[in-house]
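In what follows, a single structure is set out as structure tokens and then discussed.
Here the complex is missing one protein chain, while the rest keep their positions.
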Amino acid sequence: MNDIIANSDLLFKGLRITLMLGILSGVTSLVLGTLLGLARYSNITPLKICAATFIEITRSIPLVLYIVFIYLTCSPILGQINIFHDEIFGSLEFQSAFIALSLFTSAYIAEIVRSGLKSVETTQIQAAKALGLNIFQRLKYVILPCAISRMMPALVSQFISLIKDTSLASIIGLIEFTRSGEIIYERTYNETQILALVALVYFVICYGMSQFSKKLEQRPFGIIKLGF
Amino acid sequence: MIKIINLSKYFGKTRILNNINLEVEQGEIITLIGTSGCGKSTLLKCIDGLEKPSSGKIYIDNIDITSKNTNLNQIRTRLGIVFQQFNLFPHMTVKQNITLAPIKVKEMSKNEAEFVAMELLEKVGLLDKINKYPDELSGGQAQRVAIARSLAMKPDIMLFDEPTSALDPQMTMEVLDTLKNLAQDGMTMIVVTHEMKFAKEVANRIILMSHGEIIEQNNPTEFFDNPQKQITKDFLESVNL
Partner (left out) sequence: MYALDFSVLLDAKNLIWQGLLITLQVSLLSSIFAFLLAVLITYLRDLPNKWIVWITNAYIELARNIPLLIQLYIIYKVYPHFGLSFSPINCGILALSIYTAAYISEVLRSGMNSIASQQKQAALALGLNSLQTFWLITFPQAIRIVIPTLGSQFINLIKNSSLVSFIAVVDIFYVIYKGAADDFRIYEYFLLGTLIYMGLTGVVAIITNIIEKSLKVYGREAKV
């Protein structure tokens, strides 16, 4: 217990980085993934091919490979740009991990978005067409709201994966939650308590999210408010 | 009003419609009957541009809707279609379902659209359901809302694709009453249906289809009392009037 209390500063700092990395890449990949998913769902062939190529390649390689590739290729460029002077955001490790996790997760989100779009019944789309709605109106008012409520469970589980995946950023030396735990037990040799605590914290976050997702499933359209 | 010339439709190699020719005048009420799979629903969807014909032409008020240059969305505001499975948008209230297209397509003001919605709901007897969601409605109520949703665009022609076949007899009555009221108001209507009694009472013309072709068409009295073709006789026998 003493080892944990004595090093709680480092653990909190690590947890903060993990959460920030998770939230920032989560939001970015949601935007990017939606655009990619729409591109692959569209009828515009070049757009479709580009999106599909990126998605398929990304989905077939391990995340660690992605992270180290981005780190090795982008850090020279990121080092020159050097826009953030913040202690956390300014580090090349954080920036590389953020880029890698965002790109990687967006490929998975794109597939969730696409299958959500495909799950909207043709009869619904026909009804919208019959009312004279154009393609953008159909997407905005009919297809996306239906698709989003169906995508929610898969999206939440993708974000759970993302939180777990942030632990892999330790490979490029980012001192996020896992790495901070590692540093402490390398110093104190108290692996049992520290890893138990780290595991527990991840569990509480991820399990909490999955329970939240189950609540959402019980009221399919509860999350969507429509105003036009 | 509607003029169909040599219309054929294939799905892959399967022929659904074969050389259909049909003219519909303003104010006419036509019922399309026939066994399931005879192509009646596909014909209806072709008229609304939801299915693209393989060959042939469809004119709505002399505008060729099969031409690439035609703005289908514009034509569709003049046609209303009601489906067998209602197809209300599940994430919108009754009011939102009805006002969506008037606001977005006809650019009606919100107040005006809501006024129209209330008027129409009153007409179909569902004003009290205005803020309900589709899953809180019975099948008959949902179908009447779907009819109100189409009417909100003030169409000149209404198409009905088996509007009562997903409903039990009581609800069927409710929906058919709504259709009769529409007919009395002088709406041009094409109704695909299995309800022979409705066809007999309301329609000006009955068309029997079989295997993608129009077999026989006539006014109700002649059609039921004096069928010309053997297929018609067999069909009338089978529906057991």
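Note that the chains are named A and B in the order they appear, and that numbering of residues resets to 1 at the start of each chain.
By our rule, contacts are C-beta pairs under 8 Å (C-beta built on N, C-alpha and C of every residue); 3 or more make two chains touch, one makes a residue touch a chain.
Being a predicted model, the structure only gives us computed values, none of them experimental.
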Neighbouring displayed chains - absent chain, whole complex: A
Per the touch definition above, residue among A:Ala52, A:Val68, A:Ile183 or A:Leu216 touching the missing chain: A:Val68
Given A:Ser96, A:Gln124, A:Gln137 or A:Ser167, the one touching the chain that is not displayed: A:Ser167
For chain A, residues in touch with the removed chain: 57, 60-65, 68-69, 72-73, 160, 164-165, 167-168, 170-171, 178, 182, 185, 191-192, 195-196, 198-199, 202-203, 206-207, 210
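Everything that follows uses one rule, which is that only the chains that are shown with their structure count from here on.
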Inter-centroid spacing, chain B versus chain A (mean Cα positions, whole Å): 46
Complex contacts: residues of chain A adjacent to chain B: 121, 123-124, 126-134, 137, 141-142, 145-146, 149, 220-221, 224, 226, 228
Residue ranges of chain B touching chain A (in the complex, touch as defined): 45, 48-50, 72-74, 76-77, 79-81, 83, 85, 87-92, 96, 100-101, 103-105, 133, 149-150, 153
